[in-house]
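With one protein chain held back, the other chains of the complex are shown just where they sit.
Think of it as A and B in the order they're written, each chain with its own count starting at 1.
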Amino acid sequence: MTETIVEEKKVDEKWEPKIVAFLCNWCSYAGADLAGVSRIQYPPNIRIVRVPCSGRVNPYFIIKSLTDGWDGVLISGCHPGDCHYISGNLVARRRFAILHELLEFFGIEPGRVNFMWASAAEGERFATLVKKATNIVKKLGPNTKFKKEWC
Amino acid sequence: MEEKILKKDEIGKLYSEFGSEYNFYAPVKKKGNIVFEKIENPDDIKLDYLNSRIPPKSILFPQSEVLFEYSLDEKDVEITDRQDLDEKYMILGIRPCDAYSYVLFANFFSSHGNWKDEIYLKKKENTTLIGIGCNTPRTTCFCTSVGGNPFNKENMDVFLRDLGETYLVEAISDKGKEIVKKLSWLSDANDKDVKKSQELAKQAEESIVTKMDVDKIVNTLETSFDHPVWDEISEVCIGCGSCSYLCPTCTCFDVIDETDQYEHKGRRIRIWDTCQSCLYTLETSGHNPRDTKIQRCRNRIMHKFSYYPTNYDLLGCVGCGRCIMVCPANNDLRDHLRKIEKIEKKEENVVV
Partner (left out) sequence: MGIETENKEIEIGIRENAKKLLSEKQVDVVIGYSEGTVPLSSTPIIIRKEEDVDKLVWNNLCYINIARYLAPLMPQLCDSEGNSLKIGIVAKGCVGRAVNILATEKQVNLENIKMIGFNCNGNVNRSRIDLEIGEKEILEILIVDNDIIVKGKDWEQKFPYDEYINELCKVCQVKSPSATAESCVGECQELESIHDEFADVAEFETKSAEEKWAYIKEALEPCTLCYSCRQACPVCYCNLCFVDQNLPVWFGKTTELTDVIIFHLIRAFHLAGRCVACGACSSVCPVGIDLNIITRKLEEIVKKRYNFTSGLSAETVPPMMDFSMDDEEEFMLEED
């Protein structure tokens, strides 16, 4: 049993993960925009979905992304205290805390699903964290566990 | 037809004989439950069991089954029907009650000739049943009250009787006769064996303790739709549906579609459904004819003991007792039927 697990992790060097990123409109999406405008390079593996607030992110989105075959999920919102809707990100933080613990408990590799805060002025930070997340997911290999099989 | 003897340690030989040609299913013990599974290793076969947790309906009518697949390209939809319907199935070790349930399945899936479910019917046509009689029925079994018997061989192709060290083998149908002919290595049975099997059959029938007057129940139910007894019967039901899932005659299913939006393909699947679910009769208008627990519990009993006998002259229950054993709220069907037995039928309430 252990042997097959180690083999699965030998990932093809050329494989690129596909990560879906839910960015809150007011902070993180603007931060990503700033990174783009400032010509700061970051990996193209993320596909961005704009949401009004990180509190909009329903845990179903995260899990459905995993079943649809996405290799990683990234959720980014405003820093606590800066939410455009006052407390949306605080609600989200509790949700993510519990979801994170449960996903890890069920055996989803830590690092597939990531949460972060990035403000509209933090283009550099956004790029750094996206780079970090992409590296983590790349090391984990393709998502084989939750992906629905079509036989 | 001459009876044969199969030694208990020769069961593996049955698998070697037929395992490659047929999808060979038999009872195995899995995590404490007896279930019917496709056999890879004949040592897993367990024939000395009381009754299986999941009924053998799951072999020909699985919990989730693909009906067809489709794929989309720019202009066209391509539908791919099931390609595996010509495969043959052999079910070893099925009990008489569960074998009778296939009669009800045939009725359901062919709707008196109006619509035929090709998927189920083709599979059933290619299925051979090697049944086994019940030497020790459970106290919850009541097959004799519903027209059955622990040694009923009617719906089998080949019937086995457990004589202790050996099985008495009898071919019932033409398909069964072909099977037994292939097993030329079986020894002949002698009169002693046959006599022993008859004694065991008699003992088994006499050991059934649960007896009910089902004819009277069917009759009484004709006019008991609005009787307050249903309040009592449905009181503690939690609507879990375990009874339907484990019932060998329950055939209701839901149809769902699954799509892979990225690759433009999908499939239509049927999954088991239960009339005990509050969503079962929910219509798209929002109206729900059975939105109370009382109506749903009543429906289950009426369906099996009233609508089926009235419409198809078949009783919808085989007396296996699984619903009695598994109900988490201990809703005992025997108690319910006895309550109904005691109702006095009022002539003026007959609904035409």
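Heads up, the rule we're going with is that contacts are C-beta pairs under 8 Å (C-beta built on N, C-alpha and C of every residue); 3 or more make two chains touch, one makes a residue touch a chain.
These numbers come from a predicted model, not from an experiment.
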Original post:
What are the shown chains that the left-out chain touches?
Top reply: A, B
Original post:
Quick one: which of B:5, B:325 or B:343 touches the chain that's been left out?
Top reply: B:325
Subject >> Residue of B:14, B:54 or B:143 touching the missing chain in the full complex >> reply: B:54
Original post:
Contacts of chain B with the missing chain: which residues?
Top reply: 30-35, 46, 48-50, 53-54, 62-64, 136, 138-140, 231, 235-236, 238-242, 245-246, 254, 256-258, 269, 271-272, 274, 277, 279, 292-294, 324-332, 334-335
Original post:
Which residue numbers on chain A touch the omitted chain?
Top reply: 1, 5, 59-60, 63-64, 67, 80-81, 87, 90-91, 93-110, 114-117, 125, 128-129, 132-133, 145-149
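Note that in this section only the chains that are shown with their structure count from here on.
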**OP:** Please work out the Cα centroid separation of chain A and chain B, and write it as a whole number of Å.
**Re:** 47
